[in-house]
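All protein chains but one are shown at their positions in the complex.
Then we have chain A:
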Amino acid sequence: MYIEWSPKETWLHQINPSLKLLVIISLFTVMLLIDDLNYLFSFTIAVLLLFILFTGHPFKRILLFSIPFFVVFVSTSFTMILFGKGETTILKFGLIHITEESFYRGLLVGLRALATAALGLTFALTTKPVLLFYSLMQQMKLRPAYAYSFMAAMRMLPIMAEEFQTIRHARKVRGWEGKKGAGGFFRKISAYSIPLLSQSIRRAHRIAVAMEAKRFRMAGQRTYYYQTGFSWNDVLFIGYFLVVLAAGYYFSAEWPYFKQVNF
């Protein structure tokens, strides 16, 4: 997640977080509906452009983040390509049977996975969680009770990771030896997760008490430290995808990169 590193602020950071979230969710739906390979290909390129050029993170980090995507892309498309069904055979070798249909279908699924991941990560890399919640409260009228519960919970995540370590130490100190093997593994999981959960619940309760002691009320007016509003960047963001969708459609009809196949 964002938290540790501080990238350069780009126009993607300055988009209203709620709006960004909404746009990205609608793009996810649009992507599910596209089953034209050419169209999806243009779209994926457009998303990758944003991801690589405008998140404000150094290239090395972007490259690092791209590795899992690449793996996802290759693995999903290849399973479809190698073992899919179809009529126009390209290659047949034992179990492996590549047909034109399976090839295109595989590419389509792979691209969809790639675009989804890149879009999601672009969002995560350019959105501060705190700002997202502030924006949700201001623009989407999310109730502060929920927003602040989420923010407090996020603060607890690293604490929980530490806690896991602590519980491990506590058991070690008290002479609890984990058994080897699969049975031991599951015993270990249950031995850790129950106290971890119960401690988290108690801790959460304590933070809730402290929050209420600071006059946090479930309902009621409040002011906002971070003011989130709209700007030309929002227009640019929406415009970018409108253009991409329109142009992609046009290109796929006029100058397809791939042969059009129906499947």
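To be clear about the criterion, a residue touches a chain if its C-beta (ideal position, glycine included) is under 8 Å from a C-beta of that chain, and two chains touch if they have at least 3 such contacts; residues count from 1.
Assume contacts and distances are computed from a predicted model.
Only one of "ATP-binding cassette domain-containing protein", "Imelysin-like domain-containing protein", "Nitrite/sulfite reductase" or "Carbohydrate ABC transporter permease" fits the UniProt record of the hidden chain, and that name is "ATP-binding cassette domain-containing protein".
Which of A:82, A:152 or A:238 touches the hidden chain is settled by the complete complex: it is A:152.
In the complete complex, the hidden chain is touched by one of A:70, A:146, A:186 or A:224, namely A:224.
Contact between chain A and the unshown chain involves residues 3, 130, 148, 151-152, 154-155, 159, 166-167, 169-177, 195, 199, 202-203, 206-217, 221-225, 227.
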